[in-house]
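Every protein chain but one is kept in place in this view of the complex.
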């Protein structure tokens, strides 16, 4: 499997801002910072809404980061026209995240005609121990 | 396995409002409407923030409903003091939800000393075809 | 969603025996015992090969029962010609099974043109407490 991205971080971020404005109603939260063959990295800058008592980041925020990141990894390789939809997402919560930026490294495991499977690994600013790990499946409409 | 709930809908809703105010920053969104042996039903009243273009409800909202609902099913049977945390959640997205209230029927599959496993079935107002289906695991601290 | 089965238990069992003889190299292990709208029940009769020390049934046996059962639920509704393949299976192991027959109740959550999602609930002869619970996704080729 040889994968070649056709969108760079700027193109992905422009697409997210134009077509999914509700992702950024509280300022810029999701930011694609790198695109490589078969992979992307997304950064999340949490705001008050994403925090939980005890100074941690909410589960739905981690879910959204894994889902938006993995979906952008697919789009980076098939282009912004495709209407890929999430069909399955399995997430393991591994450690309580600190209340700061999170990084989501997304790697395409399979990019088929009908289905794409992506792995998402979320860490904090140390970029070492994982906070959460997910695998997600996307249904890709006929092109 | 014989399960007996020890919290009713009012007690669960009071607990959510007091301890998780950030779940309700835009008005009352999550509402436990029924508690039975081994099961609860939660209703979600979506607001602007939960909607997506094309008139549907966002994936993170469905995730949050499954997670908060399944977690309340556990609390209903072990009481509000327990600090149960989600360790795994697997969700299948089945149909595009209409932009209205959602109902989440949660059923405990196992309530052990250390782990609880709960199934969550999400439907719209027709209460027939499922919009999403999830299974979640919670780690229960020593009591 | 209104589902109407087009194969009965006899037709499903004949199909399994003819096309998947390796499922029965040690005698009849898998047996479809009921078909209803959107659902089937499969019985597994374990032999020595399926047992583990301590008198329990092996994990791969439970996986195989969930997978074969859920797959038969799909076939019962689309017919034996379809070459559906498993794309994802998530299984929770809930209780140690006794070394006797197991029953797998399979319920179709979604039967789309391209994907089917099925829930499988495995119990022992008491048919009450679940031994394992799975959800599986099948990719359905163009018909």
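For clarity, chains are labelled A, B and C in written order, and residue numbers in each chain start from 1.
The criterion applied here is as follows: a residue touches a chain if its C-beta (ideal position, glycine included) is under 8 Å from a C-beta of that chain, and two chains touch if they have at least 3 such contacts.
Fair warning: this is a prediction, and the values are worked out from it, not measured in the lab.
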item	value
Of A:13, A:41, A:56 or A:90, the residue in touch with the unshown chain	A:90
Full-complex contact with the absent chain, from A:6, A:34 or A:109	A:109
Touch list for chain B against the chain that is not drawn	87-88, 90, 114-115, 137, 139
Positions on chain A contacted by the hidden chain, ascending	1, 90, 92, 94-95, 109-110, 117, 119, 128-130, 133, 135, 137
Positions on chain C where the hidden chain makes contact	19-20, 22, 25, 49, 51-53, 58-61, 63-64, 67, 85-93
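Simple rule for what comes next: only the chains that are shown with their structure count from here on.
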item	value
Fitted rotation between chain A and its twin chain C in degrees, CA, nearest 5	180
Whole-Å separation of chain centres (CA-atom averages), chain A against chain B	24
Centre distance in Å when chain A and chain C are each reduced to the mean of their C-alpha atoms	34
Distance between the centres, which are taken as Cα means, of chain C and chain B, whole angstrom	28
Sites on chain A at which at least two other chains make contact	87-88, 90
